[in-house]
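What follows is one structure encoded as structure tokens, with my remarks underneath.
A single protein chain has been omitted; all remaining protein chains appear in their positions.
Let's turn to chain A:
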């Protein structure tokens, strides 16, 4: 036991960990909302994850950070919730409603970028990702994404699932998955560029 690398909070470990749970909760909620697009469902999932973290406290091996361990639990709970959504028929059909048009609008018939849509520089990636403003725009652009696309995109980019795993969960072909991710990225980049650069320029 004393071999724990985190010996700083060995003595009051459970107590300290519970305080850390309370501290990380808002950030877990923000993440779950982004993924599930339903505030009350996100609430439930975070609650379940926190309960599981307390119940399984003895399983925390101290190899990863405590918050990382809790985050892993949350990811599993989110995946369960997504599966339940799917069983309830909440994942509607995959046909697009004007999505393809919105994507195609960025290109000329020849396949070149439309002048209006030509991607511009977002500046240094590290400072972009460190900017609070960027994350605000990111959040609103995620909400603006069509639900089916957002779900696949977040499974891939936020949950870190492979496209193979995603096809299994979603019951679609891997090829279809790539098409959806391609559209999602094009829509997101257009939305982000609009929100991010207009702010940065002014």
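We take it that a residue touches a chain if its C-beta (ideal position, glycine included) is under 8 Å from a C-beta of that chain, and two chains touch if they have at least 3 such contacts; residues count from 1.
FYI, contacts and distances are computed from a predicted model.
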From "ABC transporter permease", "Tryptophan synthase alpha chain", "Putative zinc finger protein" or "Cytochrome b561", the hidden chain's UniProt protein name: "Putative zinc finger protein"
For chain A, residues in touch with the removed chain: 6, 8-9, 16, 19-20, 23-24, 27-28, 30-31, 65-68, 70-71, 107, 110-113, 118-122, 125, 128-129, 135, 138, 156-158, 160, 162-163, 177-178, 181-182, 185-186, 188-189, 192-193
